[in-house]
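A single protein chain has been omitted from the complex, and every remaining protein chain is retained in its original position.
Showing chain A:
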Amino acid sequence: MAASSGRTVGSFLWKCGNFCFNFNTVSSNLTRQVLSRQLCVSAVFHRKNLAAAGPEKFSEEFIKKQVEEFNIGKRHLANMMGEDPETFTQGDIDRSIAYLFPSGLFDNKAKPLMKHPDEVFPKQRAVQWGADGRPFHFLFYTGKQSYYSLMHDTFTKALAVEKHQDRLRGKGLFTQDAKQISLVGSRWLLKEELEELLVETISDHDYARFIQLMERLLSLPYCSAEEDFVQRYRRQLEIQSSKQQVQPLQYDQHGVAYSTGDGRRKTATGTVLLRDSGSGSISINGTNYVHYFPVLQDREQLMFPLHFMGVLGRFDMQCSVSGGGHSSQAGALRLAISRAMLSFLSEGQVETMRQAGLLTPDPRIKERKKPGQEGARRKFTWKKR
């Protein structure tokens, strides 16, 4: 059962790749193999410098063995859980592991995990020269072999496209409005992502040149032939603003429109029932809001969403709140009010609210106290002797 306890290091497919394929196609194959081991974008910025990690510590066979063990283990796990081994996805694996090994730890990285070895073992560069000391890649002595091979690749493709265009012009079939590659909703790879792809450090200048070259490729009318190649170096933009769930308005027996919302801030939770009745009365946990929040700042927090949309005297609110202190309760209620107001507003107004930050839950929580310090940041009094 391969529940990987991933600290052991192995080697790469590179060596295998170098043995199997001959030099001419080595560069493209390298990139293809390198690409097959991509990691997710968000991990990019947390990763250490891969190229500087040194010669590989995981051997090729080790990685292969890990992969086989993982696959066998996956099937065993599926059998244990009574699921079909063929259609057992990574999500199912995560759920099963969480069920079988419940953990009381808070840090997600400390919990037991079973993932494909590609995601667990970091990518590393294989040894790039043979037993005789002669490097495999022809661009080894440039220092950044994968980067330059990529640039050469791209330029070769650009030349091929131009050649194709010339042939078409010669035949008289050249048209300006050929099918273009759609670039909407995607962005170029970031410098860090490219570095990770190539397992090499590149400078800002290099990165700029790479983007320039790709743009040049895209400027050719018939570049759609190389669409696959180009899309490999583009990422989809995340969908803007996790779409707010706007509940439809509900009507009570008298025909008055109302809606509810809830919000949280630090440890306080609040719920609000917003009624479109035309008076501006607010009651919190049964008491008047002036009495519940004697501090002006808290009342201003409650006022903010209403004042921002200009509906100060329109709504009647019944709120309940618990937990936290007065400030966090006010913040929780503010979020709850904004969410409840969404049902009464149009799309454009929802967007303005989102941009004003009224719909974003405040992620700040109390920072943990560290040992050896008096508080989260405060150190003990420094005594010279």
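Brief remarks on what is shown
In this text, contacts are C-beta pairs under 8 Å (C-beta built on N, C-alpha and C of every residue); 3 or more make two chains touch, one makes a residue touch a chain; residues count from 1.
Everything below uses one rule, namely that contacts and distances are computed from a predicted model.
The chain absent from the displayed complex carries the UniProt protein name "Small ribosomal subunit protein mS29", chosen from "Small ribosomal subunit protein mS29", "Regulator of G protein signaling 11", "Coiled-coil and C2 domain containing 2A" or "Pyridoxal phosphate-dependent transferase". In the complete complex, the residue from A:R134, A:H254, A:H291 or A:R368 that touches the missing chain is A:H291. Of the candidate positions A:G130, A:G185, A:G278 or A:G313, contact with the unshown chain belongs to A:G313.
Check A:D84, A:E300 or A:E374 against the missing chain and you find that the one touching it is A:E300. When the full complex is taken into account, the listed residue touching the unshown chain is A:G280, out of A:P85, A:G185, A:G280 or A:G325. One chain of the complex is left out; on chain A, the residues touching it are 280, 282, 287-291, 296, 299-300, 303, 306-307, 310, 312-313.
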